[in-house]
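Take a look at this one; I'll ask things after.
Only a portion of the chains appears, each positioned as in the full assembly.
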Amino acid sequence: MKLHPLKLVTIVVEAVLDTRLRQDLLRLGAKGFTCTKADGEGSRGMRTDDLAGKNLRFETVVSDAVAERILTHLAEQYFPNYAVVAYVQDVSVVRGDKYV
Amino acid sequence: MKLHPLKLVTIVVEAVLDTRLRQDLLRLGAKGFTCTKADGEGSRGMRTDDLAGKNLRFETVVSDAVAERILTHLAEQYFPNYAVVAYVQDVSVVRGDKYV
């Protein structure tokens, strides 16, 4: 089984950013993403577990260059105004050509 | 805390594959899995965010050999016919004997 090294970018945002983030991900070069409803407690001290599903957890498998582009965009456009968690990991994928 | 190096396999499939994938994972050697409802947008251009929860995100912690077996099976049996995302990562787990 030949695997391809790529990046997994995971982003947790307030649900109000749903449409904007979807559009941004695709525009910045992601070929797709997976989104799950989430709640959480974060560094703003905002407790949201009584508001189940008020956050969204996006993940997208992308090239190194697209990962860098997404993180830079989030840092500039989202972080100043919203509670956002964003991290990147190495992944090995089947059928890597789908993602780049 | 002694940790054990294993593989985390993550698979996102259409919900119609739910029962089949659960059976396949266990048959191929996974000792368990976690499943969450998801939606997404993928390389088939299929927009599913208006159909919340139409995808399922499975993850399972397994040995290298079982990870290889699962990915090979997906590539042969699922990828030709379905929109599937599958990737593998290194993880360190507590109580590694549970997973192998």
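When the chains are written out, they are named A and B in that same order, and each has its own residue count from 1.
Keep in mind that, in the parts below, a contact is a pair of C-beta atoms (placed from the backbone, for glycine too) under 8 Å apart; a residue touches a chain by one contact, two chains touch by 3 or more.
Since this is a predicted model, take the numbers as computed values, not measurements.
Enquirer: Given 2 placed copies of the single sequence, give me the total number of copies for the whole complex.
Expert: Number of identical chains in the whole complex: 3.
Heads up, the rule we're going with is that only the chains that are shown with their structure count from here on.
Enquirer: Which residues of chain B touch chain A once you look at their complex with the stated criterion?
Expert: 12, 36-43, 49, 52, 55, 57, 68, 71-72, 74-75, 79, 85-89
Enquirer: Inside the complex, what are the residues of chain A that reach chain B?
Expert: Touch residues, chain A against chain B: 1, 3, 6, 8, 18, 22, 26, 31-37, 61, 89-95, 98-99.
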